[in-house]
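In this view, the complex is presented without one of its protein chains, the others remaining in place.
Per-chain numbering from 1; labels A, B and C assigned in written order.
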Amino acid sequence: MATQEWNWYVEYTSPHHGYMYAVRRHIYSGETPYQRVDLIDTFIFGRCLILDGRIQSAAVDEHIYHEALIHPALVLHRNPKRALVMGGGEGAVLRELCRHPGLEQVVMVDIDREVVELCRKHLPGWHGNCFDDPRVEVLHMDARRYLEDTKHRYDLIYSDLTEPEEEGPSRLLFTRQFFELVKNRLAPGGILTVQAGCFSIDLLEAHASIRKTLQQCFASVFSYHTYIPSFNANWGFLLASEHLDPLGVSAAEIDRRLDNLISPLKFYDGETHHGMFRVPKDIRSALAQDGKVIDDDEPLSLY
Amino acid sequence: MATQEWNWYVEYTSPHHGYMYAVRRHIYSGETPYQRVDLIDTFIFGRCLILDGRIQSAAVDEHIYHEALIHPALVLHRNPKRALVMGGGEGAVLRELCRHPGLEQVVMVDIDREVVELCRKHLPGWHGNCFDDPRVEVLHMDARRYLEDTKHRYDLIYSDLTEPEEEGPSRLLFTRQFFELVKNRLAPGGILTVQAGCFSIDLLEAHASIRKTLQQCFASVFSYHTYIPSFNANWGFLLASEHLDPLGVSAAEIDRRLDNLISPLKFYDGETHHGMFRVPKDIRSALAQDGKVIDDDEPLSLY
Amino acid sequence: MATQEWNWYVEYTSPHHGYMYAVRRHIYSGETPYQRVDLIDTFIFGRCLILDGRIQSAAVDEHIYHEALIHPALVLHRNPKRALVMGGGEGAVLRELCRHPGLEQVVMVDIDREVVELCRKHLPGWHGNCFDDPRVEVLHMDARRYLEDTKHRYDLIYSDLTEPEEEGPSRLLFTRQFFELVKNRLAPGGILTVQAGCFSIDLLEAHASIRKTLQQCFASVFSYHTYIPSFNANWGFLLASEHLDPLGVSAAEIDRRLDNLISPLKFYDGETHHGMFRVPKDIRSALAQDGKVIDDDEPLSLY
Partner (left out) sequence: MATQEWNWYVEYTSPHHGYMYAVRRHIYSGETPYQRVDLIDTFIFGRCLILDGRIQSAAVDEHIYHEALIHPALVLHRNPKRALVMGGGEGAVLRELCRHPGLEQVVMVDIDREVVELCRKHLPGWHGNCFDDPRVEVLHMDARRYLEDTKHRYDLIYSDLTEPEEEGPSRLLFTRQFFELVKNRLAPGGILTVQAGCFSIDLLEAHASIRKTLQQCFASVFSYHTYIPSFNANWGFLLASEHLDPLGVSAAEIDRRLDNLISPLKFYDGETHHGMFRVPKDIRSALAQDGKVIDDDEPLSLY
């Protein structure tokens, strides 16, 4: 395999391991008050949004990430009316939520106004103009402060946040105290979905800790997972609620429930769902043992 | 994420994309008549066998690859007595096969004697001394020639070959003509398992072509997949036979069938099986369309 | 030494060797009809102009390259009136030439209008507005065609061209036939200066060949050299004329001749001159043996 490219992005997953991908075209680079933003076109992943050096989503597979994040909770809840998204600056979570005709209100709280504006401009395929859907409201503030202040209750809450770094904006959005707060803002029967990091036998610590922390607050916590090419990783998600049975709904029933979507999905359906919620034996064993409860006093820091 | 390492391996998956991993300790480098061999200890994957610059297996997750390759066919066949492995130099396929008390004969055909000897010396955890199991016979010759000459019929045949490169030794081991030959060496009810490359929406061409080629020869062909950390990829496998129903066996029944193994598995069980054989919707769509039949006259070349 | 950067440029000097430098800020990327252009700000070299993946000049040290290219011939000629520059898109050669009050006419022939315009906009420190100097004329055409057509004779001709690549625009500007043409456009006593590639014991082939080719056409050919940090290399230049004695002028005399410059130099003076024209013994030996005459029929291709 020969290469002639000269402009590369390198994304380290540890001091000993990284990915590199060549830049086809450079779109934008800048600093917001919260993070460094790069928008580039790559050869194999298409356009990519990169925050603080880490790919957040890519044209080739953002549908996998966003369909996997949004639809399982929607399908399992049966009758959601109000959804809250924390993070989700690209707008693709809005696009997925807006496919559901039954949703009446979607609130997105993303602290970084500049990132949202850059995504509206440069990632039209991501948001599909859903920022203009009358059901959608976008707020630019700290998600924790929003939850502390709001009087609303939500049927579905989604955590679509960047991974917690020592000084990063999402540092206190993965702790036991925060998840207690989230729980109190869920309506009865409500479901929290959390994007929850790498999901593989060599990189399970963050997922295991977020899972263990959620288990302190919720009676029913399930991991699910799928491979995301542009993350170069198998990715994990967590569902948390008072009662859930993700494998208790047949693939056919899931397909039936998706029938009324305004537009069809590319990645998620009943068979996909049943694949995602089945976890290999070695990871099940590791999840039973690894991870520790994350506390405000000692937040998770991945890097 | 900061790094201080200075000795890196870079594995390109395309001229525009690669992985890099730091060397913790260098074990061996050399050239056999067939390929370049590197054995290194890495920080996150442990010891790695690298052929022609590509990781073949790694301590941290070779159990995933080898259990996924070997056990589904064994579980679905019910009563296999004779198994043939093409490739498999590390010996870990032998280790997995030898766990099955019912197997009476295991033949491994790997063209590269030097690689096998290096693995016996440097990868003891891989083969677990199964080269000495009395049921095992190892031959160093071209697998195609072996199949052309042999009078034996096998219940299980495994293709554990390096990916086909233009001048590589496995170039003619992924063609329609070759799979016809394999089919004729299977005993009635026999199953062929093929390690079949990347299995993700951005890198599906090779898998789709091998699948389409197998479908020319076998009535029943199934893809399954799992994430392999040291491949930095979701990996695909193919089962081919005259009649198969991988999802028709319950997870509980699979676990029961595995009960009589001589030693327990780490990765594969009933739940794992049911996850592996469920394929996301976007990949199912792509597999229905992509790929072309591979012919001796125009073999597949990945790079 | 730890690094946390994620956006790197890699410049290969061979398939086995390269340099990498992190991008501080991305300024511009695009394609002209002739080449790919990148303008970036780096951490250690400041702003860089990159053509086809190779740094052409950098803020931190373009004064070294351009003073070394321009002034030796000016100092040795004594009374130049008319200068021609082939290439030189950044405009820094104009800046250096315009320091000489005695020059009456400066013609620059650079084929790539877009590069020149990008440099005027993004590299003000390079050209110092010398494009507006009344003595300067800029033409956008092939330098060889210009020389074939022009009636003018020049006291000084400078070749400040990108390195010849197989399909690149400067492919036929380093051949014996071309240098004959140049010679015929020099006024009596005129001097040709050529930027002439790496000048080190491991990378001398291109310089040796250009030197040998010049020696076919000119009675007097001298190599000189200096280290250019942003090229990660010791760089060579060639002076060609009918009679030259670069070491026959004392350092003090050179300093005196530079006294009348409109503005002072940073890098070049008498002592610098005497260092540049002294060549280490091993390179002198290699130059006596290596290289071959470059012909229109078989142009030099560096990569």
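Annotations
By definition in this document, a residue touches a chain if its C-beta (ideal position, glycine included) is under 8 Å from a C-beta of that chain, and two chains touch if they have at least 3 such contacts.
Bear in mind that the values here come from a model prediction, so they are computed numbers and not experimental data.
Considering the full assembly, C:D61 is the residue among C:D61, C:E96 or C:D112 that touches the omitted chain. Within the set C:E5, C:E117 or C:D142, the residue that contacts the chain not displayed is C:E5.
Listed here are the chain C residues that touch the chain not shown: 1-5, 10, 12-22, 24, 42-45, 53, 60-61, 63-64, 200-203, 226-227, 229-230, 232, 234, 265-269, 271-272, 274-276, 278-282, 284-285, 303. By the touch criterion stated above, the residues of chain B touching the omitted chain are 4-12, 23, 25-26, 29, 38, 50, 53.
Listed by residue number, the positions of chain A touching the unshown chain are 1-4.
As a working rule, only the chains that are shown with their structure count from here on.
As a whole-number value, the distance joining the C-alpha centres of chain B and chain C reads 55 Å. If you average the Cα atoms of chain A and of chain B, the two centres end up 33 Å apart.
Each chain gets one centre point, the mean of its Cα atoms, and the points for chain A and chain C are 53 Å apart. For chain A, the set of residues touching two or more other chains reads 4-5, 10, 12, 15, 53.
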